[in-house]
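Shown here: the complex without one of its protein chains, the others still in place.
Then we have subunit A:
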Amino acid sequence: MLDNVIIGQYIPGTSVLHKMDPRAKLLGIFVFIFVVFLANNWLTYGILGVFAVAAILLSQVSLRYMYKGLKPIFFIVIFTFILHILMTKQGEVVYDLGWLKIYNGGVKQGVFISLRLVYLVLVTSLLTLTTTPIDITDGLEYLLAPFKRVKLPVHEFALMMSISLRFIPTLLQETEKIMKAQMARGAEFTAGPVKERIKAFVPLLVPLFISSFKRAEDLALAMEARGYRGGEGRTRLRVLHWGFRDTGALLLLLILAAVLIVLRTHG
């Protein structure tokens, strides 16, 4: 039941996206988040869609798998869609229930915002699907390095992030294990009234917290035992390489942004 969460999951592969420099991918995502907000008509959303699908195809991650990963956010997408339909009162009335009028502007707005969400989730999950957590952290550390001057503990941030990313699958596994143990003792997590269901999570959360603290302690000990003492003077086993492909990908994104700026509805 927890198998569907694909955020933080890495799928090994040899596609162009896998081979890209993590810094390029991170910058790319950062730019893409702004680019998504440039789209405001059917054409520009269409172009973005083509771009997103092309990126998925390039990554060689199966479409079916991506779709499964989207499932958990469908609720949010549908909720946003309905909210927009009900709240936006622009354009012509396309449906009239008397007390409820649906405007075509609302439908359009709903579709756009939902698409925006889907694009964002698709493209950002591509980052973790094609980049190992270690690469992501290395990339982030490089990109954030300038902030060290203002005493930002960049290395510590990066470390914290890589640890959390590393432990997402472990935690999921642990959750599933404890869930099974409690289900074997007759606990129900998926049925019954909401109040009961919230109470049913206590036997799951308490053991999870306890094992997480224990794991954190073990990890700290293991790191100290191996002489870890922070980022000062630490060299790297694997050095990141920025290639043509990375410059190319970023240029492509900028071109996309330029195209969207030209084609978007102004005014």
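In the analysis below, a contact is a pair of C-beta atoms (placed from the backbone, for glycine too) under 8 Å apart; a residue touches a chain by one contact, two chains touch by 3 or more; residues count from 1.
One rule holds in what follows: contacts and distances are computed from a predicted model.
One chain of this complex is left out of the view, and of "ABC-2 type transport system permease protein", "Energy-coupling factor transporter ATP-binding protein EcfA2", "Lactate utilization protein C" or "4-vinyl reductase 4VR domain-containing protein", the protein name its UniProt record gives is "Energy-coupling factor transporter ATP-binding protein EcfA2". Residue A:186 is the one among A:98, A:186 or A:233 that touches the chain missing from this view. Within the set A:49, A:105 or A:207, the residue that contacts the chain not displayed is A:207.
For subunit A, the residues touching the absent chain in the complete assembly are 3, 11, 61-62, 64-65, 68, 177-178, 180-188, 191, 202-204, 206-207, 210-211.
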